[in-house]
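The structure appears right after this line, and notes come after that.
Complex shown without one protein chain; remaining protein chains in place.
Letters A and B name the chains as they come in the text, with residue numbers starting at 1 for each one.
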Amino acid sequence: MHNKSMEGSKRISTVITYAALILGSVIMIFPFVWMILTSSKTVSESMQIPPTIFPSRLMTDNFSEALKSLPFINMYANTILMIIFRVIFAVFFSSMAGYAFAKLKFKGKNFLFSIVLMQMMLPSQIFIIPQYQMVAKLGFANTVAALVFPGLVSAFGTFFLRQAYLAIPEEVGEAAYLDGCNQWQTFTKIMFPLTRSSVAALTVFTAVFAYSDLMWPLVVNSDLNMMTLSSGLATLRGQFSTNFPVLMAGSLLAMLPMVILYLFFQKQFIEGIAMTGGK
Amino acid sequence: MNSGKISTAAKQEQAWGYLMVAPTIIGLLILNVWPFIQTIYASFCEHLGFGHYKFIGLDNYINMFQDTDFWRATGNTLLFCILTVPVGIFLSLLVAILLNARVRFKGGFRTIFFLPMVCAPAAVTMVWRWIFNSEYGILNQIFGIRVAWVTDSRVALLSCAIVAIWSAIGYDAVLLLSGLQNISKSYYEASSIDGAGKITQFFKITLPMISPTLFVTMIMRLMTSLKVYDLIYMMVEETNPALTSVQSLIYLFYRESFVAGSRGSGSAIAVWTVLIIGIATVFQFIGQKKWVNYEV
Partner (left out) sequence: MKKISRITAIILVLLLLMFSLAGCGASDGKTHLTFQIWDVYQRPGMQAMCDAYTAQHPDVVIEVQATSWNEYWTKLEAAAESNTMPDIFWMHTNQLLYYADFGMLADVTHLYDDVDPDYYEKHFSEISINNASGSDGNLYGVPKDKDNGHLVYNKEMFDAAGVDYPDDDWTWDDLVSASEQIYNVTGKYGFMAYNDDQLGYWPFAYQAGGYILSEDKTTAGYTQPASVKGIEFYVGMQDYDWCPSQTYFTETTPATAFFSEVGSMYMEGNWNLPQLMENYPEMRGKWDIAKLPKCPDPLSGDGRATMSNGLCYSTAAHGKQLETALDVIRFFGTEEAQRIQGENGAAIPAYLGTEETWRSAFDSYDETLDLDIIFEQFDYAVQAVYNSASPKWKSQVLDQLTKVYAGEQDLMEGLENMQQIVDTETAKKLADE
(Lines give C-alpha, C1' and ligand atoms only; values in the text may rest on other atoms or scores of the structure.)
Protein backbone atom coordinates (compact mmCIF):
# COMPACT_ATOMS: atom_id res chain seq x y z
CA MET A 1 0.00 0.00 0.00
CA HIS A 2 2.64 2.41 1.14
CA ASN A 3 4.74 1.72 -1.90
CA LYS A 4 1.89 2.37 -4.28
CA SER A 5 1.13 5.81 -2.90
CA MET A 6 4.84 6.64 -3.11
CA GLU A 7 4.79 5.68 -6.74
CA GLY A 8 1.67 7.73 -7.26
CA SER A 9 3.14 10.85 -5.76
CA LYS A 10 6.28 10.28 -7.78
CA ARG A 11 4.23 10.11 -10.94
CA ILE A 12 2.43 13.29 -10.00
CA SER A 13 5.68 15.07 -9.39
CA THR A 14 7.01 13.84 -12.74
CA VAL A 15 3.90 15.16 -14.45
CA ILE A 16 4.28 18.51 -12.70
CA THR A 17 7.96 18.68 -13.64
CA TYR A 18 7.22 18.07 -17.31
CA ALA A 19 4.26 20.40 -17.31
CA ALA A 20 6.34 23.19 -15.80
CA LEU A 21 9.21 22.59 -18.19
CA ILE A 22 6.95 22.52 -21.21
CA LEU A 23 5.10 25.65 -20.12
CA GLY A 24 8.43 27.38 -19.53
CA SER A 25 9.73 26.27 -22.90
CA VAL A 26 6.63 27.58 -24.63
CA ILE A 27 7.14 30.97 -23.00
CA MET A 28 10.80 30.93 -23.96
CA ILE A 29 10.28 29.88 -27.52
CA PHE A 30 7.13 31.82 -28.33
CA PRO A 31 8.82 35.15 -29.15
CA PHE A 32 10.99 33.35 -31.71
CA VAL A 33 8.01 31.66 -33.29
CA TRP A 34 6.15 34.93 -33.42
CA MET A 35 9.18 36.58 -34.97
CA ILE A 36 9.28 33.99 -37.72
CA LEU A 37 5.54 34.21 -38.37
CA THR A 38 5.52 38.01 -38.42
CA SER A 39 8.51 38.23 -40.72
CA SER A 40 6.46 36.71 -43.48
CA LYS A 41 3.45 39.01 -43.20
CA THR A 42 2.71 42.28 -44.94
CA VAL A 43 2.39 45.35 -42.72
CA SER A 44 -1.37 45.51 -43.10
CA GLU A 45 -1.63 41.82 -42.36
CA SER A 46 0.44 42.22 -39.21
CA MET A 47 -1.93 44.91 -37.98
CA GLN A 48 -5.20 43.08 -38.39
CA ILE A 49 -7.65 42.68 -35.54
CA PRO A 50 -8.11 39.91 -34.61
CA PRO A 51 -4.59 38.94 -35.65
CA THR A 52 -3.91 36.15 -38.08
CA ILE A 53 -1.60 33.52 -36.70
CA PHE A 54 -0.14 32.35 -39.97
CA PRO A 55 0.90 34.61 -42.82
CA SER A 56 -1.35 34.32 -45.85
CA ARG A 57 1.62 33.25 -47.96
CA LEU A 58 5.29 32.70 -47.49
CA MET A 59 6.63 36.15 -48.21
CA THR A 60 10.26 36.88 -48.75
CA ASP A 61 9.72 40.58 -49.50
CA ASN A 62 10.55 41.59 -45.95
CA PHE A 63 13.78 39.66 -46.08
CA SER A 64 14.84 41.24 -49.33
CA GLU A 65 13.86 44.63 -47.91
CA ALA A 66 16.06 44.02 -44.86
CA LEU A 67 18.88 42.69 -47.01
CA LYS A 68 18.66 45.77 -49.20
CA SER A 69 18.77 48.14 -46.23
CA LEU A 70 21.63 46.55 -44.35
CA PRO A 71 24.91 45.14 -45.65
CA PHE A 72 24.51 41.80 -43.91
CA ILE A 73 27.59 40.16 -45.43
CA ASN A 74 29.84 42.92 -44.10
CA MET A 75 28.08 42.86 -40.77
CA TYR A 76 28.60 39.12 -40.41
CA ALA A 77 32.28 39.53 -41.25
CA ASN A 78 32.78 42.47 -38.89
CA THR A 79 31.05 40.67 -36.05
CA ILE A 80 33.13 37.53 -36.51
CA LEU A 81 36.40 39.45 -36.76
CA MET A 82 35.55 41.55 -33.75
CA ILE A 83 34.74 38.47 -31.71
CA ILE A 84 37.90 36.62 -32.76
CA PHE A 85 40.20 39.50 -31.90
CA ARG A 86 38.47 40.33 -28.65
CA VAL A 87 38.66 36.71 -27.57
CA ILE A 88 42.35 36.42 -28.42
CA PHE A 89 43.25 39.59 -26.55
CA ALA A 90 41.05 38.82 -23.58
CA VAL A 91 42.41 35.31 -23.23
CA PHE A 92 46.04 36.25 -23.73
CA PHE A 93 46.30 39.31 -21.51
CA SER A 94 43.89 38.01 -18.89
CA SER A 95 45.73 34.71 -18.58
CA MET A 96 48.98 36.54 -17.97
CA ALA A 97 47.50 38.92 -15.46
CA GLY A 98 45.32 36.26 -13.84
CA TYR A 99 48.34 34.05 -13.35
CA ALA A 100 50.44 36.84 -11.89
CA PHE A 101 47.68 37.94 -9.53
CA ALA A 102 47.08 34.40 -8.34
CA LYS A 103 50.55 32.93 -8.14
CA LEU A 104 53.24 35.59 -8.04
CA LYS A 105 54.27 37.83 -5.20
CA PHE A 106 54.93 41.45 -5.99
CA LYS A 107 54.51 44.74 -4.22
CA GLY A 108 51.23 46.58 -4.72
CA LYS A 109 49.49 43.45 -5.98
CA ASN A 110 46.34 44.08 -3.97
CA PHE A 111 46.18 47.68 -5.06
CA LEU A 112 46.57 46.74 -8.71
CA PHE A 113 43.96 44.04 -8.36
CA SER A 114 41.54 46.55 -6.87
CA ILE A 115 41.76 48.45 -10.17
CA VAL A 116 40.53 45.31 -11.89
CA LEU A 117 37.66 44.95 -9.44
CA MET A 118 36.75 48.60 -9.71
CA GLN A 119 36.48 48.48 -13.48
CA MET A 120 33.78 45.84 -13.19
CA MET A 121 31.63 48.22 -11.18
CA LEU A 122 31.79 51.08 -13.66
CA PRO A 123 29.02 51.47 -16.25
CA SER A 124 30.54 51.16 -19.71
CA GLN A 125 28.60 54.14 -21.07
CA ILE A 126 30.91 56.60 -19.34
CA PHE A 127 33.83 55.32 -21.40
CA ILE A 128 32.23 55.79 -24.77
CA ILE A 129 33.17 59.38 -25.51
CA PRO A 130 36.74 59.24 -24.12
CA GLN A 131 37.44 55.94 -25.87
CA TYR A 132 35.99 57.25 -29.11
CA GLN A 133 38.33 60.20 -28.92
CA MET A 134 41.29 57.89 -28.40
CA VAL A 135 40.30 55.86 -31.44
CA ALA A 136 39.78 58.99 -33.51
CA LYS A 137 43.15 60.40 -32.44
CA LEU A 138 44.87 57.14 -33.34
CA GLY A 139 43.20 57.43 -36.70
CA PHE A 140 41.37 54.15 -36.91
CA ALA A 141 37.78 55.17 -36.38
CA ASN A 142 35.47 53.25 -38.70
CA THR A 143 37.58 50.08 -38.83
CA VAL A 144 37.46 46.60 -37.35
CA ALA A 145 40.30 47.61 -35.05
CA ALA A 146 38.02 50.25 -33.56
CA LEU A 147 35.41 47.60 -32.80
CA VAL A 148 38.00 45.56 -30.91
CA PHE A 149 39.51 48.51 -29.03
CA PRO A 150 37.55 48.48 -25.70
CA GLY A 151 38.07 44.70 -25.55
CA LEU A 152 41.88 44.86 -25.70
CA VAL A 153 42.00 44.08 -22.00
CA SER A 154 39.33 42.46 -19.89
CA ALA A 155 38.83 43.09 -16.22
CA PHE A 156 36.28 40.32 -15.98
CA GLY A 157 38.64 37.93 -17.76
CA THR A 158 41.45 38.77 -15.38
CA PHE A 159 39.20 38.29 -12.38
CA PHE A 160 37.83 35.05 -13.74
CA LEU A 161 41.14 33.48 -14.74
CA ARG A 162 42.70 34.52 -11.45
CA GLN A 163 40.08 32.29 -9.82
CA ALA A 164 41.11 29.45 -12.12
CA TYR A 165 44.80 29.83 -11.23
CA LEU A 166 43.99 30.09 -7.53
CA ALA A 167 42.36 26.67 -7.79
CA ILE A 168 45.62 25.11 -8.97
CA PRO A 169 47.55 23.78 -5.95
CA GLU A 170 50.79 25.56 -5.08
CA GLU A 171 52.73 22.29 -5.42
CA VAL A 172 52.29 22.29 -9.17
CA GLY A 173 54.20 25.54 -9.51
CA GLU A 174 56.86 24.45 -7.03
CA ALA A 175 57.44 21.22 -8.92
CA ALA A 176 57.90 23.15 -12.13
CA TYR A 177 60.31 25.51 -10.43
CA LEU A 178 62.38 22.57 -9.19
CA ASP A 179 62.44 21.20 -12.73
CA GLY A 180 64.23 24.38 -13.68
CA CYS A 181 61.40 26.27 -15.35
CA ASN A 182 61.47 30.04 -15.04
CA GLN A 183 58.28 31.91 -14.27
CA TRP A 184 57.35 32.34 -17.91
CA GLN A 185 57.92 28.69 -18.71
CA THR A 186 55.97 27.63 -15.67
CA PHE A 187 53.14 29.79 -16.87
CA THR A 188 53.09 28.78 -20.53
CA LYS A 189 54.07 25.12 -20.21
CA ILE A 190 52.48 24.02 -16.96
CA MET A 191 49.86 26.45 -15.73
CA PHE A 192 48.16 27.78 -18.82
CA PRO A 193 47.26 24.32 -20.17
CA LEU A 194 45.65 23.50 -16.82
CA THR A 195 43.13 26.32 -17.20
CA ARG A 196 41.89 25.11 -20.57
CA SER A 197 38.27 24.77 -19.50
CA SER A 198 38.23 28.21 -17.90
CA VAL A 199 39.72 29.68 -21.05
CA ALA A 200 36.96 28.02 -23.04
CA ALA A 201 34.44 29.56 -20.66
CA LEU A 202 35.98 32.99 -21.05
CA THR A 203 35.90 32.56 -24.81
CA VAL A 204 32.17 31.93 -24.77
CA PHE A 205 31.53 34.73 -22.34
CA THR A 206 33.60 37.25 -24.29
CA ALA A 207 32.01 36.22 -27.56
CA VAL A 208 28.46 36.55 -26.25
CA PHE A 209 29.11 39.94 -24.72
CA ALA A 210 30.99 41.28 -27.70
CA TYR A 211 28.14 40.14 -29.90
CA SER A 212 25.51 41.95 -27.88
CA ASP A 213 27.45 45.21 -27.52
CA LEU A 214 25.13 47.85 -28.92
CA MET A 215 26.40 51.36 -28.33
CA TRP A 216 30.11 51.17 -29.00
CA PRO A 217 29.99 50.02 -32.64
CA LEU A 218 27.29 52.61 -33.35
CA VAL A 219 29.42 55.43 -32.05
CA VAL A 220 32.88 54.45 -33.17
CA ASN A 221 32.06 53.25 -36.65
CA SER A 222 30.33 55.69 -38.91
CA ASP A 223 29.42 53.51 -41.77
CA LEU A 224 26.87 50.73 -41.97
CA ASN A 225 29.46 48.65 -43.80
CA MET A 226 31.54 48.67 -40.64
CA MET A 227 28.72 47.79 -38.23
CA THR A 228 28.26 44.64 -36.22
CA LEU A 229 25.02 42.71 -36.39
CA SER A 230 23.61 44.02 -33.12
CA SER A 231 24.25 47.64 -33.93
CA GLY A 232 23.25 47.37 -37.56
CA LEU A 233 19.95 45.95 -36.45
CA ALA A 234 19.40 48.96 -34.21
CA THR A 235 19.79 51.26 -37.21
CA LEU A 236 17.21 49.22 -39.09
CA ARG A 237 14.72 50.40 -36.50
CA GLY A 238 15.66 53.95 -37.34
CA GLN A 239 14.76 53.29 -40.96
CA PHE A 240 11.62 51.24 -40.58
CA SER A 241 10.37 52.68 -37.25
CA THR A 242 7.43 50.45 -36.41
CA ASN A 243 7.17 48.35 -39.55
CA PHE A 244 7.47 45.16 -37.54
CA PRO A 245 7.46 42.58 -40.33
CA VAL A 246 10.65 44.05 -41.83
CA LEU A 247 12.20 44.47 -38.38
CA MET A 248 11.45 40.84 -37.58
CA ALA A 249 12.97 39.69 -40.86
CA GLY A 250 16.09 41.72 -40.12
CA SER A 251 16.25 40.34 -36.59
CA LEU A 252 16.10 36.78 -37.88
CA LEU A 253 18.87 37.45 -40.36
CA ALA A 254 21.03 38.98 -37.64
CA MET A 255 20.42 36.19 -35.16
CA LEU A 256 20.87 33.31 -37.51
CA PRO A 257 24.68 32.89 -37.46
CA MET A 258 24.94 33.03 -33.68
CA VAL A 259 22.01 30.66 -33.24
CA ILE A 260 23.53 28.18 -35.69
CA LEU A 261 26.90 28.42 -33.95
CA TYR A 262 25.14 27.88 -30.67
CA LEU A 263 23.26 24.83 -31.85
CA PHE A 264 26.49 23.29 -33.10
CA PHE A 265 28.58 24.13 -30.07
CA GLN A 266 25.91 24.19 -27.41
CA LYS A 267 27.79 21.79 -25.18
CA GLN A 268 30.77 24.14 -25.10
CA PHE A 269 28.52 27.16 -24.75
CA ILE A 270 26.63 25.83 -21.80
CA GLU A 271 29.62 24.29 -20.07
CA GLY A 272 31.48 27.53 -20.63
CA ILE A 273 28.76 29.61 -19.04
CA ALA A 274 28.41 27.14 -16.19
CA MET A 275 32.12 27.63 -15.50
CA THR A 276 31.78 31.37 -15.02
CA GLY A 277 29.74 30.66 -11.89
CA GLY A 278 32.99 29.67 -10.26
CA LYS A 279 33.31 27.91 -6.98
CA MET B 1 74.45 33.55 0.61
CA ASN B 2 71.30 31.57 0.65
CA SER B 3 69.12 34.53 1.57
CA GLY B 4 70.70 36.52 -1.25
CA LYS B 5 69.71 33.83 -3.72
CA ILE B 6 66.14 33.82 -2.48
CA SER B 7 65.97 37.51 -2.79
CA THR B 8 67.15 37.40 -6.40
CA ALA B 9 64.49 34.80 -7.06
CA ALA B 10 61.94 36.96 -5.28
CA LYS B 11 63.08 39.96 -7.25
CA GLN B 12 62.77 38.02 -10.42
CA GLU B 13 59.31 36.87 -9.43
CA GLN B 14 58.36 40.44 -8.70
CA ALA B 15 59.63 41.54 -12.10
CA TRP B 16 57.63 38.81 -13.80
CA GLY B 17 54.61 39.82 -11.81
CA TYR B 18 54.78 43.39 -13.01
CA LEU B 19 55.52 42.34 -16.56
CA MET B 20 52.57 40.00 -16.73
CA VAL B 21 50.00 42.35 -15.26
CA ALA B 22 51.37 45.32 -17.17
CA PRO B 23 49.30 45.01 -20.37
CA THR B 24 46.06 44.61 -18.44
CA ILE B 25 46.76 47.30 -15.89
CA ILE B 26 48.03 49.82 -18.44
CA GLY B 27 45.04 49.04 -20.63
CA LEU B 28 42.61 49.50 -17.76
CA LEU B 29 44.29 52.72 -16.66
CA ILE B 30 44.01 54.23 -20.12
CA LEU B 31 40.68 52.80 -21.19
CA ASN B 32 38.74 52.94 -17.94
CA VAL B 33 40.39 54.55 -14.95
CA TRP B 34 41.41 57.77 -16.66
CA PRO B 35 37.95 58.31 -18.21
CA PHE B 36 36.41 57.67 -14.81
CA ILE B 37 38.66 60.27 -13.18
CA GLN B 38 37.64 62.69 -15.91
CA THR B 39 34.00 61.86 -15.18
CA ILE B 40 34.49 62.64 -11.50
CA TYR B 41 36.12 65.93 -12.40
CA ALA B 42 33.39 66.79 -14.91
CA SER B 43 30.76 66.22 -12.26
CA PHE B 44 32.01 69.37 -10.53
CA CYS B 45 31.89 71.38 -13.74
CA GLU B 46 29.48 72.87 -16.19
CA HIS B 47 30.03 71.70 -19.74
CA LEU B 48 30.17 74.77 -21.94
CA GLY B 49 30.49 72.74 -25.11
CA PHE B 50 33.13 70.81 -27.00
CA GLY B 51 35.05 69.66 -23.95
CA HIS B 52 35.33 73.08 -22.32
CA TYR B 53 34.48 72.88 -18.64
CA LYS B 54 33.89 75.53 -16.01
CA PHE B 55 34.38 74.53 -12.37
CA ILE B 56 31.18 75.11 -10.42
CA GLY B 57 31.75 73.11 -7.25
CA LEU B 58 28.85 71.09 -5.96
CA ASP B 59 26.15 72.77 -8.06
CA ASN B 60 25.54 69.72 -10.23
CA TYR B 61 24.99 67.56 -7.18
CA ILE B 62 22.77 70.15 -5.51
CA ASN B 63 20.63 70.47 -8.64
CA MET B 64 20.59 66.72 -9.07
CA PHE B 65 19.31 66.10 -5.56
CA GLN B 66 16.53 68.61 -6.15
CA ASP B 67 15.47 67.07 -9.43
CA THR B 68 12.41 64.84 -9.27
CA ASP B 69 13.37 63.05 -12.49
CA PHE B 70 16.63 62.06 -10.87
CA TRP B 71 14.95 60.58 -7.83
CA ARG B 72 12.48 58.79 -10.03
CA ALA B 73 15.34 57.34 -12.06
CA THR B 74 17.01 56.16 -8.86
CA GLY B 75 13.74 54.62 -7.75
CA ASN B 76 13.19 53.03 -11.16
CA THR B 77 16.65 51.50 -11.08
CA LEU B 78 16.15 50.05 -7.62
CA LEU B 79 12.68 48.81 -8.51
CA PHE B 80 14.08 47.22 -11.64
CA CYS B 81 16.64 45.41 -9.47
CA ILE B 82 13.96 44.25 -7.08
CA LEU B 83 11.91 42.95 -9.98
CA THR B 84 14.75 41.24 -11.80
CA VAL B 85 17.10 39.98 -9.10
CA PRO B 86 14.91 38.12 -6.59
CA VAL B 87 12.19 37.14 -9.05
CA GLY B 88 14.63 36.35 -11.83
CA ILE B 89 16.89 34.30 -9.59
CA PHE B 90 13.93 32.49 -8.07
CA LEU B 91 12.64 31.49 -11.50
CA SER B 92 16.12 30.52 -12.66
CA LEU B 93 16.55 28.35 -9.61
CA LEU B 94 13.21 26.73 -10.31
CA VAL B 95 14.23 25.97 -13.87
CA ALA B 96 17.58 24.65 -12.69
CA ILE B 97 15.91 22.34 -10.17
CA LEU B 98 13.46 21.07 -12.76
CA LEU B 99 16.29 20.43 -15.19
CA ASN B 100 18.27 18.70 -12.49
CA ALA B 101 15.46 16.20 -11.97
CA ARG B 102 15.58 13.04 -14.00
CA VAL B 103 13.86 14.25 -17.15
CA ARG B 104 14.08 13.26 -20.78
CA PHE B 105 15.18 15.78 -23.39
CA LYS B 106 17.15 17.63 -20.73
CA GLY B 107 19.50 18.91 -23.40
CA GLY B 108 16.61 20.11 -25.51
CA PHE B 109 15.02 22.04 -22.66
CA ARG B 110 18.36 23.54 -21.73
CA THR B 111 18.91 24.63 -25.31
CA ILE B 112 15.55 26.36 -25.38
CA PHE B 113 15.97 28.17 -22.08
CA PHE B 114 19.42 29.36 -23.03
CA LEU B 115 18.47 30.55 -26.53
CA PRO B 116 17.80 34.25 -25.67
CA MET B 117 21.40 34.59 -24.55
CA VAL B 118 22.72 34.26 -28.08
CA CYS B 119 20.25 36.74 -29.58
CA ALA B 120 21.12 40.34 -30.25
CA PRO B 121 19.42 42.53 -27.62
CA ALA B 122 18.11 44.70 -30.42
CA ALA B 123 16.27 41.69 -31.84
CA VAL B 124 14.96 40.60 -28.45
CA THR B 125 13.55 44.00 -27.58
CA MET B 126 12.00 44.45 -31.01
CA VAL B 127 10.05 41.23 -30.90
CA TRP B 128 8.90 41.90 -27.35
CA ARG B 129 7.73 45.38 -28.26
CA TRP B 130 5.72 43.82 -31.01
CA ILE B 131 4.26 41.21 -28.65
CA PHE B 132 3.50 43.96 -26.11
CA ASN B 133 1.92 46.32 -28.65
CA SER B 134 -1.32 47.44 -27.02
CA GLU B 135 -3.32 47.59 -30.24
CA TYR B 136 -2.01 44.80 -32.43
CA GLY B 137 0.13 42.87 -29.96
CA ILE B 138 -0.50 39.16 -29.63
CA LEU B 139 -0.33 39.24 -25.83
CA ASN B 140 -3.39 41.45 -25.43
CA GLN B 141 -5.17 39.52 -28.15
CA ILE B 142 -4.60 36.15 -26.52
CA PHE B 143 -5.85 37.26 -23.13
CA GLY B 144 -8.48 39.62 -24.45
CA ILE B 145 -7.15 42.50 -22.39
CA ARG B 146 -6.11 46.03 -23.29
CA VAL B 147 -2.98 46.79 -21.35
CA ALA B 148 -0.57 49.37 -22.73
CA TRP B 149 2.46 47.34 -21.72
CA VAL B 150 5.07 49.74 -22.97
CA THR B 151 3.38 53.13 -22.76
CA ASP B 152 1.41 52.98 -19.51
CA SER B 153 3.65 54.41 -16.83
CA ARG B 154 2.29 51.96 -14.28
CA VAL B 155 3.32 48.78 -16.10
CA ALA B 156 6.12 49.81 -18.47
CA LEU B 157 8.89 49.07 -15.98
CA LEU B 158 7.35 45.70 -15.28
CA SER B 159 7.36 44.95 -19.01
CA CYS B 160 11.05 45.81 -19.20
CA ALA B 161 11.70 43.56 -16.22
CA ILE B 162 9.84 40.71 -17.90
CA VAL B 163 12.05 41.01 -20.96
CA ALA B 164 15.15 41.21 -18.76
CA ILE B 165 14.17 38.08 -16.86
CA TRP B 166 13.23 36.26 -20.04
CA SER B 167 16.63 37.09 -21.52
CA ALA B 168 18.66 36.09 -18.49
CA ILE B 169 16.78 33.12 -17.12
CA GLY B 170 18.65 30.56 -19.19
CA TYR B 171 22.01 32.00 -18.33
CA ASP B 172 21.34 32.05 -14.61
CA ALA B 173 19.70 28.63 -14.72
CA VAL B 174 22.77 27.12 -16.37
CA LEU B 175 24.99 28.62 -13.67
CA LEU B 176 22.77 27.30 -10.92
CA LEU B 177 22.39 23.95 -12.59
CA SER B 178 26.14 23.46 -12.52
CA GLY B 179 26.02 24.18 -8.81
CA LEU B 180 23.24 21.66 -8.32
CA GLN B 181 25.07 18.97 -10.23
CA ASN B 182 28.03 19.27 -7.89
CA ILE B 183 25.92 18.20 -4.94
CA SER B 184 26.59 14.61 -4.14
CA LYS B 185 23.53 12.33 -4.33
CA SER B 186 24.52 10.69 -1.07
CA TYR B 187 23.31 13.69 0.94
CA TYR B 188 19.81 13.25 -0.41
CA GLU B 189 19.86 9.52 0.07
CA ALA B 190 20.96 9.89 3.66
CA SER B 191 18.27 12.43 4.46
CA SER B 192 15.62 10.34 2.70
CA ILE B 193 16.38 7.52 5.04
CA ASP B 194 15.95 9.98 7.90
CA GLY B 195 12.49 10.64 6.49
CA ALA B 196 13.04 14.18 5.28
CA GLY B 197 10.55 15.43 2.68
CA LYS B 198 11.42 17.16 -0.55
CA ILE B 199 10.86 20.59 0.90
CA THR B 200 12.99 19.93 3.95
CA GLN B 201 15.68 18.58 1.67
CA PHE B 202 15.58 21.73 -0.40
CA PHE B 203 16.12 24.00 2.59
CA LYS B 204 18.48 21.74 4.48
CA ILE B 205 20.66 20.46 1.63
CA THR B 206 20.11 22.13 -1.72
CA LEU B 207 20.07 25.75 -0.67
CA PRO B 208 23.15 25.68 1.58
CA MET B 209 25.09 23.60 -0.94
CA ILE B 210 24.50 25.92 -3.88
CA SER B 211 24.70 29.12 -1.87
CA PRO B 212 28.16 30.02 -3.25
CA THR B 213 26.89 29.67 -6.84
CA LEU B 214 23.73 31.50 -5.89
CA PHE B 215 25.84 34.31 -4.49
CA VAL B 216 27.91 34.70 -7.66
CA THR B 217 24.76 34.63 -9.78
CA MET B 218 23.11 37.26 -7.62
CA ILE B 219 26.13 39.55 -7.64
CA MET B 220 26.36 39.35 -11.41
CA ARG B 221 22.65 39.89 -11.92
CA LEU B 222 22.57 42.81 -9.49
CA MET B 223 25.50 44.52 -11.21
CA THR B 224 23.85 44.16 -14.61
CA SER B 225 20.53 45.40 -13.28
CA LEU B 226 21.98 48.45 -11.59
CA LYS B 227 23.76 49.35 -14.82
CA VAL B 228 20.76 48.61 -17.05
CA TYR B 229 20.54 50.82 -20.10
CA ASP B 230 20.45 49.08 -23.50
CA LEU B 231 17.31 47.13 -22.78
CA ILE B 232 15.24 50.03 -21.47
CA TYR B 233 16.55 52.31 -24.20
CA MET B 234 15.43 49.88 -26.86
CA MET B 235 12.06 49.23 -25.22
CA VAL B 236 11.12 52.81 -24.35
CA GLU B 237 12.38 55.59 -26.55
CA GLU B 238 12.50 59.22 -25.60
CA THR B 239 9.08 60.15 -26.99
CA ASN B 240 7.32 57.50 -24.89
CA PRO B 241 5.00 59.14 -22.33
CA ALA B 242 6.05 56.51 -19.77
CA LEU B 243 9.70 57.51 -20.05
CA THR B 244 10.10 59.13 -16.63
CA SER B 245 8.61 56.13 -14.89
CA VAL B 246 10.97 53.76 -16.66
CA GLN B 247 14.27 55.47 -17.26
CA SER B 248 17.14 54.07 -15.27
CA LEU B 249 20.03 56.10 -13.91
CA ILE B 250 22.26 55.25 -16.83
CA TYR B 251 19.46 56.12 -19.24
CA LEU B 252 19.16 59.51 -17.56
CA PHE B 253 22.94 59.83 -17.75
CA TYR B 254 22.77 59.12 -21.47
CA ARG B 255 20.06 61.70 -22.05
CA GLU B 256 21.88 64.37 -20.05
CA SER B 257 25.35 63.75 -21.41
CA PHE B 258 24.70 62.64 -24.97
CA VAL B 259 21.39 64.17 -25.98
CA ALA B 260 21.22 67.42 -24.02
CA GLY B 261 25.01 67.88 -23.97
CA SER B 262 25.03 68.66 -20.23
CA ARG B 263 27.98 66.46 -19.47
CA GLY B 264 28.55 68.03 -16.06
CA SER B 265 25.22 67.00 -14.61
CA GLY B 266 25.40 63.73 -16.56
CA SER B 267 28.70 62.93 -14.87
CA ALA B 268 27.19 63.61 -11.46
CA ILE B 269 24.54 61.00 -12.23
CA ALA B 270 27.24 58.54 -13.29
CA VAL B 271 29.21 59.08 -10.08
CA TRP B 272 26.03 58.57 -8.06
CA THR B 273 25.34 55.32 -9.91
CA VAL B 274 28.84 54.02 -9.25
CA LEU B 275 28.36 54.91 -5.59
CA ILE B 276 25.15 52.89 -5.44
CA ILE B 277 26.80 49.93 -7.16
CA GLY B 278 29.68 50.14 -4.69
CA ILE B 279 27.36 50.23 -1.70
CA ALA B 280 25.26 47.37 -3.02
CA THR B 281 28.37 45.26 -3.62
CA VAL B 282 29.73 45.92 -0.15
CA PHE B 283 26.38 45.01 1.39
CA GLN B 284 26.24 41.81 -0.60
CA PHE B 285 29.69 40.81 0.55
CA ILE B 286 28.83 41.56 4.16
CA GLY B 287 25.50 39.81 3.85
CA GLN B 288 27.00 36.72 2.27
CA LYS B 289 28.63 35.78 5.58
CA LYS B 290 25.15 35.25 6.98
CA TRP B 291 23.91 32.82 4.37
CA VAL B 292 26.60 31.64 2.00
CA ASN B 293 28.04 28.33 3.00
CA TYR B 294 31.65 27.73 1.95
CA GLU B 295 32.11 24.77 4.29
CA VAL B 296 31.29 21.99 1.88
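What to note about this one:
FYI, a contact is a pair of C-beta atoms (placed from the backbone, for glycine too) under 8 Å apart; a residue touches a chain by one contact, two chains touch by 3 or more.
Just so it is clear, the structure is predicted and the values come from calculations on it, not from any experiment.
Between the chain not shown and the residues A:F30, A:Y76, A:F92 or A:Y177, the one that touches is A:F92.
Within the set B:G49, B:G144 or B:G195, the residue that contacts the chain not displayed is B:G49. Although one chain is not displayed, subunit B still touches it through residues 48-51, 129, 133-136, 148, 150-152, 237-241, 243, 255, 258-262.
The set of subunit A residues touching the chain not shown comprises 42-44, 46-47, 61, 65, 69, 81, 85, 88-89, 92, 128-129, 132-133, 136-137, 139-146, 148, 184-185, 188, 218-220, 222-224, 234-235, 238-243, 246.
Going forward, only the chains that are shown with their structure count from here on.
Across the interface of their complex, subunit A is touched by residues 10, 12-14, 16-18, 20-21, 23-25, 27-36, 38-39, 94-95, 98-99, 101, 103, 107, 109-124, 126-128, 130-131, 133, 135-136, 138, 141, 166, 169-171, 174-179, 198, 212-213, 216-217, 223, 227, 229-230, 234, 250, 253-254, 257, 267, 270, 273-274, 277-278, 281 of subunit B. Subunit A contributes residues 13, 17-18, 20-21, 24-25, 27-29, 31-32, 34-35, 38, 46-51, 93-94, 96-97, 99-101, 104-107, 109, 112, 115-116, 118-127, 129-131, 134, 149-150, 152-155, 158, 182-184, 187, 208, 211-212, 214-215, 229-231, 233-234, 237, 244, 247-248, 251-252, 254-255, 258-259, 261-263, 266, 269-270, 273-279 to its touches with subunit B in the complex.
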